[in-house]
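Only one protein chain is missing from this complex, and each of the others stays in its spot.
Right, subunit A next:
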Amino acid sequence: MTKEELLSKLKTIITPYVQNEEGLTTLTEDTDFIKDLEINSANLVDVVLDVEDEFDIEIDNESMEKMLTVKASIAVIEDKLASK
């Protein structure tokens, strides 16, 4: 899976939880889920669960800790896909 495909899938996953739509139109790897997209912190769990379902991977606590930005989330997904 290319990085573009991964980013596009991640964008689809986070969209329902985004409270700042503007942040979504300018989404980059540096986008922060809470600061830029205003995703409620309790909804970050949903993002993690949706990522698990979409990519058929398991995200442990250590990896979940990092999933506050697009970049970090992509790194976690790539890592888990590689070790599948």
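We take it that a residue touches a chain if its C-beta (ideal position, glycine included) is under 8 Å from a C-beta of that chain, and two chains touch if they have at least 3 such contacts; residues count from 1.
FYI, contacts and distances are computed from a predicted model.
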"NtaA/DmoA family FMN-dependent monooxygenase", "Circularly permuted ATP-grasp type 2 domain-containing protein", "4'-phosphopantetheinyl transferase domain-containing protein" or "Maltose/maltodextrin import ATP-binding protein MalK" - which is the UniProt name of the missing chain: "4'-phosphopantetheinyl transferase domain-containing protein"
Option touching the unshown chain, where A:I14, A:L27, A:L44 or A:V70 are the choices: A:L44
Subunit A residues touching the omitted chain (full complex): 35, 40-46, 48-49, 52, 61, 64-68
